[in-house]
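Other chains dropped; remaining ones untouched in position.
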């Protein structure tokens, strides 16, 4: 019986509201295309500044998903 | 006069609500057992995904507390 | 035509409310003195603990701003 | 004459048998889809525990392959 294989893709989510919102946006977008999303790891938190305030929080994520077939391997 | 000694333990808190809530949960649990909790350092932020959303935020913390006696050294 | 030069300063913001609030406080304070703040990078998230809870979230930031003249280089 | 370009993808192989078996499984799966696999780098070795033993070794790999055309760039 073959054992599980996962692939990880690196995404950057952005949000005016904060870190969790940027994470959720990136994962929601990935979920439109990729099946079997399984976990995420935060790699970097940064953002741009406008008028003395953070304008966008930008969170770099590594997102792991299970590869079931050749289509999963190519996607993501 | 002996100078202070601290011990650090590594915990992972999890929360459906976000990073701060996961941190607070882990520290609250530690405080039930350990005296003199003093500071924490975030080591990693990750989480699992279900239905295209983060289900649990998982935050790895290093938590420092002051060691007053042998019991403190063994606990934690 | 001279190309842009940026300088980065390292700040630590603190907040009882959470990570984003600590970031925003540090950037707001920097903006009182420094022109042309452009971006921030989170370097460390930590905090002190009192009564079994985080008292202050302490977030170390690297903040970049554009250097227009000698005054900008000295400030920050 | 154009010079070589490579792309790297991050995969996680898992195996009940050990580190090398997890690596080989991930590479075999990638080879079903991607041409010109060239090298791998081990990024992380971890695993889950069941009944006091490692159940699965989970090895994160970065796998490099040569990009010959647009199809290679999109795949992987």
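The chains carry the letters A, B, C and D, assigned in the order they are written, with residues numbered from 1 in each.
We adopt the following convention: a contact is a pair of C-beta atoms (placed from the backbone, for glycine too) under 8 Å apart; a residue touches a chain by one contact, two chains touch by 3 or more.
Note that the coordinates shown come from a computational prediction; the quantities given were computed from them, not determined experimentally.
This structure file shows 4 copies of a single chain, while the whole complex it describes contains 12 copies.
Definition applied: only the chains that are shown with their structure count from here on.
One finds 39 Å separating the Cα centroids of chain C and chain D. The multi-chain contact residues of chain B, meaning those touching 2 or more other chains, are 19.
Per the touch definition, chain C reaches chain A in the complex via residues 19-20, 23-24, 27-28, 30-32, 37-42, 63. Those residues of chain A whose C-beta lies close enough to touch chain C in the complex are 18-19, 44-49, 51-54, 57. Taken together, the chain A residues at the contact with chain D in this complex read 2-10, 62, 64, 67, 70, 73-74.
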